[in-house]
Each structure stands twice: as C-alpha cells, then as structure tokens.
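One protein chain omitted, others in place.
Moving on to chain A:
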Amino acid sequence: MFLSRLRSPAVRDSLGIGIAVGAAGLAFGTAAVAAGLSPAQSVFLSAFMFTGASQFALVGVIAGGGSLVAGALGALLLGARNTLYGLRLTDVLGWRGFRRAAAAHGVIDETTAVTLAQPDRRSARTAFLTTYVVLGVFWVLFTLVGALATERVSDIDAFGLDAVGPAIFLGLLWPRLRDGDGRTRLIALVGAGVALATTPLLPPGVPVLLAASAAAIALIGTGGRTRPSSESRSEEVGA
C-alpha cells in the first residue's frame, strides 16, 4: 500500500519540491551565520519560524546592523501572506482542533502550491503532509550544514557570500514577477526605490519596512465598478 502511494502524483510532486526547496536551507544557514547568528539560532529559526522569506529578511536586517524590532517587523510583514494561504488550506484539508493547530506550522508557499493543485481531499492531505515533512526535515538539516560550514569561513567576502543575500531575494521575487502583471513590476520598482532613497537617512531595517507602502499600488483603481473583476482575480491569489 505504501509503495502504491509512493507512486501517486501527489507524493511524487511533494517529494521533488520538498527536497529541492529544502536544500536551499544551505543558503539560509550560510546567510544566518554570516549575519552573526550561531548555528543553534539558525537551526531554531528554520525549525520554528519555518518560512523562508521571513527568515532571510530577519537575518538580512541583523547583518546590516539594523534593530531587532525592524527585523522582526519585516519578517512578520512577509509572513502575513501565510495567513491567506491558511484561509484557503483550512477548507481543502478539513482538519479541526489539534490537527489544525499542528498543520498551521507547515503553511508556506510550497505546501500551499502543491496542496491546492490536488483534485480531492485525500490526495490534498497526502500532498500537504509529504511536502511539509520532507521539506521541513531537509530545510532544517541543510540549515545546520550551511551554518557549520560557514562558521569555519574567516573571510566572508572572499567567498562571495555578500552576493548570496541579493541572489536569494531575487530567487524568491522572480516567480512573483513572472506570474504578475505590469502593476506587480511597478510595485517592485517603487519598493526598491523607496528603500534606496531612504537608506542614507534612516536606521538599517526601517527603509525596507517603508517599502511595504508600495503595496498600496495594488489597491489603486480596485473600488467601484472594477469590483467584480478584482473579486474573480482574487480567486487565483496565493496558489
């Protein structure tokens, strides 16, 4: 029975994504230790915060000498999209009580995408659990490997590790730009512009928070008559 399940598309997709994305924990372990976190702190974030973009944003602010409050706020702003994912997953998975509370920890970009692509509840649950467990285990293990390896590197710049941060955020932003419209690209440009313009004036971490205001562009022209179309489009959001 286990073997037949192993061959199901739900499990196959979940394993592929879980392993590929989990291996990126290597990049997080590297970035976290380069920012000054200990390997234990890096692994703690991967195991308990367990949402990549927020983790990278937090250690990015710490690396730049920013305040912990600014770093935490940036991480929470980025983590707010998981609330929307949970909104859609709770109906698909149909869990209540303790199971729902436990499953909530696994609500991230990848588990949501794989789970919502399934045709029925049974395969949705299989896909969610497989992606969550495989990705989670790999993410934590590779974070540890990356953290321990980076701890032994004395000159971070010589290994080009200062290019790792921007490359990671590019990798996270790329699919959103590819799937988005012109407005999405405008939001990205304005966000980057606001952050760069205010960086020389404000404490580290704060410019990135200010950049979130660029998201208001998404709301322009969505009231009144355009309401029905914006509602139908919101159906695709979060997948």
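Going forward, a residue touches a chain if its C-beta (ideal position, glycine included) is under 8 Å from a C-beta of that chain, and two chains touch if they have at least 3 such contacts; residues count from 1.
In the analysis below, contacts and distances are computed from a predicted model.
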Protein name as given in UniProt for the chain not displayed, "Electron transfer flavoprotein subunit alpha/FixB family protein", "AzlD domain-containing protein", "Acyl carrier protein" or "Multicomponent Na+:H+ antiporter subunit E": "AzlD domain-containing protein"
Candidates A:14, A:51, A:123 or A:143 - the one touching the absent chain: A:51
Candidates A:82, A:118 or A:143 - the one touching the absent chain: A:82
Chain A, residues in touch with the chain not shown (by the definition above): 20-21, 23-24, 26-27, 37, 41, 44-45, 48-51, 53-54, 56-58, 60, 62, 64-65, 68-69, 71-72, 74-87, 89-90, 100-101, 103-105, 107, 157-174, 176-177, 180, 184, 187-196, 199-204, 207-208, 211-219, 222, 227, 230-231, 233-234, 237-238
